[in-house]
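The complex appears here minus one protein chain, its other protein chains still in place.
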Amino acid sequence: MVWLIALPLGWASLTVLLGPRRGAWTAISALTAQLWLAFELAQTVRATGTVRHAVGGWGAPLGIDLAVDGLSAAMLLLAQGVALPVAIYARAYFKVRSGHPGGVWFWPLLGFLIAGLNALFASADLFNLYVTLELVGLAAVALVAAGGGAPQVAAALRYLFATLLGSGAYLLGVALIYGVYGTVSTATLEPLLTVEAPRLAWIAGLLMLSGLMLKTALFPFHYWLPPAHGGAATPVSALLSALVVKASFYLILRLWIGPFAALVDRIAWLPAVLGATAVIWGSWHALRAVRLKALVAWSTVAQIGYLFLVFPLLGDDRIALHAGGMQMVSHAFAKAAMFTAAGVIVHTTGRDAVAEVAGVASRLPVTLFAFGLAGMTLMGLPPSGGFLAKWLLIEAALARGRWDMVVVVLAGGLLAAAYTFRVLRQAFLLPPSGERRRVERRPIAVLEWTAFVLAAASVAMGLRGMEIVQLLDAGT
Amino acid sequence: MTANEALPLAVIASSLLPGLAIFALPERRVGLRTALNLFGAIAKLALVATLLAGVSAGEAYAFRYAVLPGIDLAFKADALALLFITLSAVLWLFTTLYAIGYLEKAPNRSRFFGFFSLCVTATMGIAMAGNLFTFFVFYELLTLATFPLVVHRGTTQAMRGGTIYLAYTLFGGTVLLTGIVWLFALIGHTEFTQGGVLSTRADLPPWKLQSIFLLMILGVGVKAALVPLHGWLPQAMVAPAPVSALLHAVAVVKAGAFGIVRIVYEVFGVEFAQLLNLLFPLALVAAFTIVWGSLRAAFQDDLKKRLAFSTVSQVSYIVLGVALFGPLGTIGGLVHLVHQGIMKITLFFCAGNYAETLGIHKVSELNGAGRRMPLTTLAFTVGALGMMGAPLTAGAVSKAWLMDGAAAAGMGWATGVLWLSSLLSAAYFLPILWRAWLLAPPKAWPTPRIAPHGWRETAWLLLLPPLFTAAATVAAAMLAELSFGTIPVTPLAWARLIAAREYGALNAP
Amino acid sequence: MTGGLLFALTGVALFASGVAGVVLIDNLLRRILAFNLMGSGAFLVLVGLAQRNEVADPVPQAMVLTGIVVAVAATALALAMTRKYHALTGRLELTGDDND
Amino acid sequence: MKRLAVTALATGFAVVLVEAMLNLGPAAIDLRIPVRENLAESGVSHAVTAVLLNYRGYDTLLEVAVLLLALVAVLTVTDEADVAFPHMEHPVLQTLARLATPLMTVVAVYLLWAGAFRPGGAFQAGSVLAAAAVLLHLVGLLPGWRSPRLPLRLGLVAGLLTFLAVATAMLARGALLEYPPSMAGGLILLIESVLTVSLALILAGLFLLLSRDEGPS
Partner (left out) sequence: MMTFAFDLLLALSLLWSGWRALTTRRLDRAIVLFIAFGLLMTLAWARLAAPDIALAEAAIGAGLTGALLLDAYGAIRRRSDRT
């Protein structure tokens, strides 16, 4: 587990040493090793329950503890699983666009991002989590800004202030918690934070959660996401949509079912309402988006909404939790696939307007297939992971008689279908005459197939549901 | 994994794997692609034959795979499944041959045949689904796999048809899903069982069960084209002829009808459904659809549109048969599931031939087509007569059983409906035959593409399939009672087997 | 009322005004100032509240040291991007038009 | 309108928070005790340094990573511009700076060494060195940076890599960063000294990189 954090830190600094535009293979080989490590870790967790590690041998509350239970293990596996294909994609992507400013220091930034994510998923210490949040946030912002153009820098600035505001609120929350209880170790806090907790603790909880919601771009804090995710270089968009927003959501979930479990019951409706609004609002904008990548970015806003629907449904039957986990995992793969596929389309046709992808079906079948499969997951159509997530969500909602949520979920699915097919039907259209003679770049197999692999993975989740659920339940 | 578990999977694989392989094939590898297609189709037939023998001998073929706690992907090849499987497997072979001829030198054939095989796979899955979850998985898969076929031509008009098709089917799927999950939340599983899982659960509040039934029927009713959910079917006629033939005569609409059969017999159980007063309303809807479809058909000048509305009407025969409480109706409905498929595919093949050979798309252009294309027109005539229920055709058989069923169920009015629909179908088919045989051909055909060679009026692969299916239409009637020892070979015999098993003790006459 | 608590309260006020600043101020440089105020506020709360009984507590102090370094890192990045943005557009305020 | 709303919200929030703070009991846990008790094994006698590099050394490790990341980020954002021209050529200031620099270096070294038993340590020392560099730059004795060459890059990452190496080396006999008490002092000093250099370079770099993207003044 420790190596999952140390390794990326190591190769990140190593790639700095190697210099500009170097280090692709270092990163890819290291990521392969990490994927294997994460897999091994997941096996251990499934077999023996939560894996703990007391850094410095002191143990909480004096020292910092790392703890990986089923949920964390799943997220770690997910992070490496998405990062590796995206890294392979990125290598080819920046190779063909040797002039792209985003490629100069991409690998170190990627390294720090992954290190931050892994550290975040493994940490059991509120302040340490703050540091990891900053690591992730700054790396993500830098990756966006690396795009170079004014829109990217503007988007990055928006993103930066959003994420700083978020982590600032989180930090104040941590400060209050330490003030009240004199510790920041989640394990130590859990028994202390009861319903009789002083008001300061409640405020702290609200601060931390709302700060994280801002980082997760939950409606109405979503304003920064579409420009940032839609404008960045394709591999970056993929990483951000697939992993970075998930990280802060994971933390919300972790705090919600962990330390703050006793406090949050009566406000559970709030994230759900915001989530429902996000589903509708995001889908609506995705339907109207002009640029292909903007469409995908807005769909992220909508899909994040789904995640927040689980909170009122969390309970002893862990169905809602399973739904959340399943949705995180399958959406991560699907969205990475969608962005990478969109990137291929934009790259080869040289156009990025949805209205101009006509005829792609016959020219980029693999890519379009990937896009379609990813779309399946987003729509929640079987046999995809998204479908299982939807099924579990509806099941959980029905178990508590929440028909309103059922309606939201189903409506969201139909809307997702609407904006996905908006692209697909364009792609199936015959290109207007004369289009053929347009100058186009040759499609690159690596790009096409990495997108496809990601998409296939998001669908395959639908057949491996058992394993995922078992993993999520491990160590609890 | 035992052989009995492997067989259902093999049936799925026999079209899935060739399909995936075909996707990977480059456009120009015509030979290999054809080989793959035919190999898949024939392999599937062989497997189905084994299953037929086994099931009639009382063997049970089933396979389960856990997807989520309490949710399995379950396949079972029982008698009912085999009825549908056999139909699709046979017609898939014919349609593949037809499509190879039809799409000669057309672009994107790899994509076409790839999705085509996926559709058949989905159909197999629907047929062998062991629970509603599995059924839904393949039901939606069918939707997704058909879309690229409907819009295959890539014209804006095709796109319009495709979009409408999606709008209807995805909506239907959503409603169906709601019903299924609700049921799951109530009873904790969604298995199909002989006699219905709910029949033993009279403790559950009826209104819940009734609304679940409503949701499910709405969901599958879209594909079964029950009025008013039928709007997509005529629109989807923009698809190439083989697609209309297999999908809109067999796979898609039948998937809907088949779903209704499963839901009534194996989820609710026919007695229990009767108890909840669910069958009578269903019968009414079916009856209305039968009449309405026939009426609309009569006013279509576009040949394929006319056939489409006739499909709308004919598919509801099946639903009606299911809704008629009693074994006779069941037999009638089930046997019509097969007969209507054979007859309607014949008609679509012929329509495709007219379009490909002479560029005829409208009924009003058919004058004298019989003289130029006698064989095609002959096949068309057989199919049309079958649709009217004329003697010596498969149509007559199913209609007879349905009428007996109606009588037995004490629903005299249903008999009336059937007669009325026969008259109406005569009203919209006879003019076609009259034009084709008796009127003088025009000086020039709209757009003649294929020149005649002696008595061969069009390409081999276009001509043979309709002739086969037409022959089958007659054979199904002539040899209705035929069977090899214990193995029932005709649709009718098989339907009686199913009915016997569904209604247990009281054995079908 | 102890000195620790007093500074904690000051920290709250600083944090609040910092947040208001980040949200309200359009000028990027000033926004960066506001963010730094916010941070300092949080740090004051962290140490001040922990030391409300006037006994030095090394743990939050170490945390604040970490926090300060992180803050300066963020500030540097923010400034770098602000300067780039100004170089590209000649503006110091984000406008709505580069939003999708 | 928005201005009013936000101000009102912020004020209200502050009031609520202050009110909640004013009536707050004692903390459940007091970490001062364990900090003091384990000081002996921590390898240093100054509590803050003990927390910073031993008890919560992991935070510091990640924090160094954040700094390095920030530097790389600044590198990505500021494009390959020419080296900035010195701002001013004021002889008096230059001599002053020349005198100041060695002095500051001494101070830095003292701080680093003092960190073990009284206020001070790598961060303070590093920032003093960085300040010296900034000063030299301001008076025009030290040019801004191009994108750093290999030796410089080595200096930048040395701190993190050493820290990481030591931290993971401890895995051989226990947990991450679990120094054997006997060696703790030495190891911490090693880490701190390398860190001082790297931190100085990084902090200075943040400034020297930024101050380059402008033409002649």
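A, B, C and D are the chain letters, set down in written order, and residue numbers restart from 1 in every chain.
Going forward, a contact is a pair of C-beta atoms (placed from the backbone, for glycine too) under 8 Å apart; a residue touches a chain by one contact, two chains touch by 3 or more.
Bear in mind the structure is a predicted one, so any value in this text is a computation, not a measurement.
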Q.
By the document's own contact criterion, which visible chains does the hidden chain reach in the full complex?
A. C, D
Q) List the subunit C residues touching the unshown chain? A) 1, 3-4, 6-7, 9-10, 13-14, 17-18, 21, 25, 27, 29-30, 32-34, 36-37, 40, 43-44, 47-48, 51, 56, 61-62, 64-65, 68-69, 71-72, 75-76, 79, 82-83, 86-87, 90, 92
Q. Of the residues in subunit D, which ones touch the absent chain?
A. 48-49, 111, 119-121, 123-124, 127-128, 130-131, 134, 138, 203, 206-207, 210-211, 213-215, 217
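We adopt the following convention: only the chains that are shown with their structure count from here on.
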Q | Pair exhibiting more inter-chain C-beta contacts, A-C or A-D | A | A-D
Q) If you average the CA atoms of subunit A and of subunit D, how many Å lie between those two points? A) 31
Q.
Taking the mean of the CA coordinates per chain, how far is subunit C from subunit D in Å?
A. 17
(Q) So the centre of each chain is just the mean of its C-alpha atoms; given that, what is the distance between subunit A and subunit B in Å? (A) 43
Q: Going through subunit B residue by residue, note those that touch at least 2 other chains and give them in order.
A: none
**Q.** Multi-chain contact residues (two or more partners), subunit D
**A.** 17, 21, 24, 27, 31, 35, 55-56, 59, 63, 66, 69-70, 73, 77, 79
**Q.** For the subunit C and subunit A complex, residues of the former touching the latter
**A.** 8, 15, 18-19, 22-23, 28, 31, 35, 38-39, 41-43, 45-46, 49-50, 52, 59-60, 63, 66-67, 70, 73-74, 77-78, 81-82, 84-85, 88-89, 94, 98-100
(Q) With touch defined as at the start, can you tell me which subunit C residues reach subunit D in the complex? (A) 5, 8-9, 12-13, 15-17, 19-20, 23-24, 49-50, 52-53, 55, 57-59, 61-63, 65-66, 69-70, 72-74, 76-77, 79-81, 83-84, 87
Q.
Per the contact definition, I'd like the list of subunit B residues that touch subunit A in the complex.
A. 23, 65-69, 71, 73, 107-108, 111, 136-137, 140-141, 144, 147-148, 151, 154-156, 159, 162-163, 166, 170-171, 173-174, 177-178, 181-182, 184-185
